[in-house]
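Remarks on the structure that follows.
One protein chain omitted, others in place.
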Amino acid sequence: MGNINKSKDEYKKLVKKNSPPLPRFKNIIKAYLVGGLICLIGQGFWNLYILIGYNQTDAGAMGTITMIMIGGLLTGMGYYDRLGQFAGAGSMVPVTGFANAMVSPALEYKQEGLVLGMGAKMFTVAGPVLTYGMVSSFFIGIIKLIFGG
Amino acid sequence: MADKLKGQTLIFNNSPFIISYATVSGPEEGKGPFASSIDKICTDPKCGKDTWEKGEKSMVKDAISLAMKKFSIAPKDIDLMVGGDLLNQIAISNFIARDYKLPYLGIYGACSSLIEALIFASISMDGGFADSVLNFSSSHYQTAERQYRTPLEYGAQYPPYKQYTVTGAGAYILGWINGHVKITAATIGKVIDLKISDPNDMGSAMAPAAADTILQHLNDTNRNVSDFDLIITGDLGKTGLKNLRSLLKEKNLELGNKLSDCGAIIFKQDAKYGSGGSGCAASSIILGSNIIPALKNNKYKRVLLIGTGALLSPITILQKESIPGIAHAVLIEKIN
Partner (left out) sequence: MGNYYTAFLIGGLVCALGQILLDNTKYTPAHLLVFLVVLASIFTGLGLYEPLIEFAGAGVTIPVANFGYVLTKGVLEELDKDGIPGLFKGVLKIASSGVSASVIIAFIIALIFNPRN
């Protein structure tokens, strides 16, 4: 291209050299600690609901719903994005991250109206999880049907 | 070839003056080093309006009315408006033009929009097609993030080299009255794509285009680095600027302190801004709050301002395309 005469591979190497490196090790540690902590809190709620009197399955469901409420609340209050910047996968992978993925676009598109804005946009980020979760469970079912056992 | 075009560079015989200008910004820029020279700082990104887009629009409107007021210019004195922004269909600029009801050319150069507008304006004036042209451009953190990336409250983790879209607007009026600062030449850039495809690293995607335009300008005008006081790009950010320096060094151009970037200097030092500012407002604000005052104070006599644009769209990113870049330059000189 006229003046620069640089191949894309050479330029990619240059960019890599000049970019600040990702703090990979630190990120893994932060993700581990925050993710572990969130699961710990989830375990706490599970135990709590069993203590109150629910059976193991229902207590688990109630625990999940509680964590969804916490994730949603922290998103609404504006803290979850800061947690996400710190913890990366540690806050994205737990179900609180799923709640964040549903609340954040809904919150943002509220200014475009409740039906076409908030109502529709709720699934933009979380959609693939629902789609592929349902599809893969279906196919596992098909496989079980065909191969029995 | 036409007699005023050399290579990619237009040499103006009748160079227009920048006779009035104004800059408006959001709160983050108001914490930065140039806050005191920004004409108006909104304390919230919505500027009191109920949506971010309306907030961005009101910033442009404020910039335009302040620029007109500073020189007692009325809308009827303007022959032509040229403007652009980052949003789909350049919505902000279109709705501003609707309010002013003046002949209007909407343009899109991504983050190079202001410089592209100034080039259009200079061509129309030098060509005898207009005697006064209003140029404006804007960008906004929230409106850009939701269009190009992910929702604002989403907890994704960004790499340290990601840039932070500048919230603000700049309005610049060109005319024939001696404003002491003239646009004497312009270099129109070519689209350069070295296959960078990370939308979090637009600076690196645009650096080759910036290098290409700078080299082309020097070649076309038969000048070297010592002929300029400042060569400043729009929004390469700190990482993109580093890449630009490396590319120029390979062509034996060492610019040292003469090379700078609007995005890299507009915010205060803080990790939250990553590699620095991006967006049309980076150059739109720095031109009025830093470059023109420095020219008027005789700190600089000749400045090359290079607007840089990353020509991606949300769809091209999903289709795994790379990010082409473009860079347009205007040569701004002090006249006594």
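As written, the chain order gives the labels A and B, with residue 1 at the start of each chain.
Going forward, a contact is a pair of C-beta atoms (placed from the backbone, for glycine too) under 8 Å apart; a residue touches a chain by one contact, two chains touch by 3 or more.
Note that the structure is predicted; figures quoted are calculated from it, not measured.
S.K.: When the complex is taken as a whole, what residues of chain A touch the one chain not shown?
M.R.: Considering the whole complex, chain A reaches the absent chain at 22, 24, 27-40, 42-44, 46, 56, 60-61, 63-65, 67-69, 72-73, 75-78, 87-90, 92-99, 101-103, 106-108, 110, 114, 118, 122, 125-126, 128-130, 132-134, 136-138, 140-145.
S.K.: Taking the full complex into account, what residues of chain B touch the chain not shown?
M.R.: 27, 44-46, 142, 152-153, 156-157
Keep in mind that, in the parts below, only the chains that are shown with their structure count from here on.
S.K.: Report, in whole Å, the distance between the mean C-alpha point of chain A and the mean C-alpha point of chain B.
M.R.: For chain A versus chain B, the centre distance works out to 36 Å.
S.K.: Per the contact definition, I'd like the list of chain B residues that touch chain A in the complex.
M.R.: So the residues of chain B touching chain A come out as 50-52, 146, 150-161, 190, 192, 194-196, 201, 204, 208, 211-212, 215-216, 219, 239, 242-243, 246-247, 250-251.
S.K.: Once bound in the complex, which stretches of chain A touch chain B?
M.R.: Per the stated touch rule, the residues are 1-4, 6, 8, 11-12, 14-15, 17-20, 22-23, 27, 75-76, 78, 80-81, 83-89, 91-92, 97, 100-101, 103-105, 107-109, 111, 124-125.
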